[in-house]
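Here the complex is missing one protein chain, while the rest keep their positions.
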Amino acid sequence: MFGVKTLRTVGTAVCRRGASVLWKPTRTQSRTQSAAAGQRVDIGGIYPPIATPFTQKEDVDYQKLDENLQKYAKIPFKGLVVQGSNGEYPYLTEEERVEVVRRVRLALPTDKLVMAGSGCECKALSTKATVVMTERMAGAGADLVLVVTPCFYKGMMDSRALVHHFTQVADSSPVPVVLYSVPANTGLDLPVDAVVRLAQHPNILGLKDSGGDITRIALIVHKTKPQDFQVLAGSAGFLMAAYSVGCVGGVCALANVLGREVCELEQLCVSGRWEEASALQQRLIEPNTAVTRKFGVPALKQAMEWFGYHGGTCRSPLQPLSEAESQQLRLDFSTNGWL
Amino acid sequence: MFGVKTLRTVGTAVCRRGASVLWKPTRTQSRTQSAAAGQRVDIGGIYPPIATPFTQKEDVDYQKLDENLQKYAKIPFKGLVVQGSNGEYPYLTEEERVEVVRRVRLALPTDKLVMAGSGCECKALSTKATVVMTERMAGAGADLVLVVTPCFYKGMMDSRALVHHFTQVADSSPVPVVLYSVPANTGLDLPVDAVVRLAQHPNILGLKDSGGDITRIALIVHKTKPQDFQVLAGSAGFLMAAYSVGCVGGVCALANVLGREVCELEQLCVSGRWEEASALQQRLIEPNTAVTRKFGVPALKQAMEWFGYHGGTCRSPLQPLSEAESQQLRLDFSTNGWL
Amino acid sequence: MFGVKTLRTVGTAVCRRGASVLWKPTRTQSRTQSAAAGQRVDIGGIYPPIATPFTQKEDVDYQKLDENLQKYAKIPFKGLVVQGSNGEYPYLTEEERVEVVRRVRLALPTDKLVMAGSGCECKALSTKATVVMTERMAGAGADLVLVVTPCFYKGMMDSRALVHHFTQVADSSPVPVVLYSVPANTGLDLPVDAVVRLAQHPNILGLKDSGGDITRIALIVHKTKPQDFQVLAGSAGFLMAAYSVGCVGGVCALANVLGREVCELEQLCVSGRWEEASALQQRLIEPNTAVTRKFGVPALKQAMEWFGYHGGTCRSPLQPLSEAESQQLRLDFSTNGWL
Partner (left out) sequence: MFGVKTLRTVGTAVCRRGASVLWKPTRTQSRTQSAAAGQRVDIGGIYPPIATPFTQKEDVDYQKLDENLQKYAKIPFKGLVVQGSNGEYPYLTEEERVEVVRRVRLALPTDKLVMAGSGCECKALSTKATVVMTERMAGAGADLVLVVTPCFYKGMMDSRALVHHFTQVADSSPVPVVLYSVPANTGLDLPVDAVVRLAQHPNILGLKDSGGDITRIALIVHKTKPQDFQVLAGSAGFLMAAYSVGCVGGVCALANVLGREVCELEQLCVSGRWEEASALQQRLIEPNTAVTRKFGVPALKQAMEWFGYHGGTCRSPLQPLSEAESQQLRLDFSTNGWL
């Protein structure tokens, strides 16, 4: 039993880049009914994959989390990704992970989507455990789940195994599934042929691709067009290029810090103002690299402090930035005019 | 002594995406005069990196080469790249390499640029040898030289060594230099900081980037804007994305086969018709991958035969396609509507 | 508070390649006392990293596990590794993981060491969670814990972070710690300088290195000689080479299947019969590769069936071998004379 993607025959003008949510299951509504109505979730837009603030003792600081959420609620995000890598989810317990999702859903306006990571990314849990976690996330209020490629036994994770895994998860998930390919963390790309097959599953409606290979991304958009499959860029670094080849949005760590600016880039792309988009895109690359590949979550949290959010420390084994790293981080923002 | 990039103070509206050549040295004109006039070579546009036809005995078949050139002359290319990897230059002798350039220059209309590979790519010749080859290429009529990163002692080829190498070459080259970064063949990327420094050299006016990391490409465009540095995509696979972030053209193996189509994609991008561009771009990805990364030069030459050009066999150790590969190649064209 | 490595000043002839355990804490003995006595755990020898049998319903089959253990008890192993990657631990719950360790300790003679994986390998738990799991493993009877490099935020896991992580774990572990570097799964090597520093910790007595870079392994042996640090090869594929450069044993997946043969190779190396060792080593490489890198845990379990052990199926997303893979697996054993 699962939530359902749009029926192609329905005439409602589904704008891939539109801002409105055409269909979002309520807690009480029968999903089958929704399906019958042929509605779908339009996931197009920008999502920050939010960070998890901790107290001095490294406990989750729900108070600070709430304060961040109040600020994010005012930015034209399509929604939030909770328990992505930037949320340090690998270092949270299962209970913490579920509780954070619950808090986020409560704090956010209902027109913002909550996309919860349930795939346990490099945690490499079994298919069964992912199924269970998916149900818990939906139970805590997630509108969508983001399910990463299992990666532990890399060599064995061929298309056959991956299609089997995601199909099992999607078959049983109460909410729609977004696939997640992030080779920098997992060491493997979800193969294009697997994506094409999975796109045909009625409960899988999109892909977050963090690899940044724009040729591959364009090919996926091309080959899943019959299914109206929705592809999200996994980083602000190639957001504009992704829009140019047909992506519908992005999950961008940088949006935790420069949320309005990333949304502005989205709008410029969606409205076809490519020259302005290009100028803005270029200024976002260095800060984006700094809070992701270059210095990671500790840098993201450091920059959040500079821009009025609660960032704070990470859980060990993640270490705080050195003084030199912190200065370089600042430079990556200031030379582009953001500080 | 060298050819010169534009003087920034000159008021001529240099359109990065424009089609007209503002300055191109003629054979007889003093390059110093040109420099004094503050003109520059606009390299924006599409270039096929041409293949080298051989006879049955594996000698260069100049007759067939000429026939291909007659056809290419009618396509709105900005110019041709001669002695790039698709020309099998590593398997040509120095004399053959120079002779091919001479023939191409003679056969082409003067308003088409001839960009000749002189960098000896993975041939890893010394700086001195590259200097000499550059002079020979210019002597044979090349309007520009394309100089690849030396790569043999990869571990030693840091920014310091690379800046030194390209500076030596550019200092002595009679024609403007285009840098060339092609990690798939060389195993190394020309580092961004090296590109930024080299962009300041008056005789280095652009970069061909075949790596396809669109974030990196956008950053290079951004950081070399003050020098009006011109970046070319090294493949048709990410040509549209490259235009979206500020590139001015592309060197595309696929243009040997689908030359008009690649030029059409260029025009759609340059004129801001992004929706149409995106649709066309997507149909070009699989054929492009097939004649490059997937099956290489033997596939390019095979496809050329199908589209009315002389392709033929490669020099050993390159082997012809197997029957199964040939069928897959055909499929990659036909499923996208090109055959 | 921690168990303690040998005091260097004690005159007991500690044979790196000896078979006897000089010191092993009993459940009731105060570890501090042991420490005072200057004894140490000699870990030299062969360990199979055991597989976890499942029932048809994918529950842990403790009955079959016991039957395997009865057989392993008769082979001259130094001990067993429990909850290594071959145990599919990423797909077990925490409770299952602890229970399996408890069962193994009960089933084995007391002179066999139980080395339990507590590091959560690519599960990338926080330092704190690893500390807790380590204590649970010791509580369940583990004589040693095998702690893998945390790997989720690969880019951030430099020597500083890794030394901090392992030091925290070793400081609090009730049993000695063995470091574990397995780049094929984690995507990162524990750097040599980090190993050298960690070797000085009194509760870290060795390293399991599965990378197979014999130059690196020899260098680690060389640079940790003052600490009498014990290095184990992580695979039967390079076991003999590892002995030749000073390793003291091996954790070998193949020993689940060809346990006596791997122990024979050990004896040949330890007793200096290199010619015979070389002949045996060479015949073990293809079967070893087949049950590890080439076909993984499903192949290991398949081969176990052929050799009289309970293997059975894996947990999803791991898939059973195809018929063709199974035949190739058989060939890799039979062409080397093992079937």
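In this document, chain identifiers A, B and C correspond to the written order of the chains, with residue numbering beginning at 1 in each.
Please note the rule applied: a contact is a pair of C-beta atoms (placed from the backbone, for glycine too) under 8 Å apart; a residue touches a chain by one contact, two chains touch by 3 or more.
This is a predicted model, so every value here is computed, not measured.
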Next item on the list: List the displayed chains that the omitted chain touches in the full complex.
Entry: B, C
Check: Which of these, C:S244, C:Q267 or C:Q328, touches the one chain of the complex that we don't see?
Finding: C:S244
Notebook entry, point to check: Which residue, B:T55, B:Q70, B:T110 or B:S126, contacts the hidden chain when the whole complex is considered?
Noted result: B:S126
Notebook entry, point to check: With respect to the chain omitted from the figure, which of B:A161, B:V192 or B:L339 is a touching residue?
Noted result: B:A161
Margin query: On chain C, where is the contact patch with the chain that was removed from view?
Written below: 212-215, 218-219, 221-222, 235, 237-238, 240-241, 243-246, 272, 274, 277-278, 281-283, 285-286, 289
Check: What is the set of chain B residues that contact the non-displayed chain in the whole complex?
Finding: 58, 85, 90-91, 93, 121-129, 150-157, 160-162, 164-165, 168, 184-185, 187, 293-298, 315-319
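Note that in this section only the chains that are shown with their structure count from here on.
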Note to self: Which category does the touching pattern between chains fall into here: line, ring, star, complete, or other?
What the structure shows: line
Check: Which chain wins if you rank chains by how close their C-alpha centre is to the centre of all protein C-alpha atoms?
Finding: A
Notebook entry, point to check: Just curious, how far off is chain C from chain B if you go by their C-alpha centres, in Å?
Noted result: 52
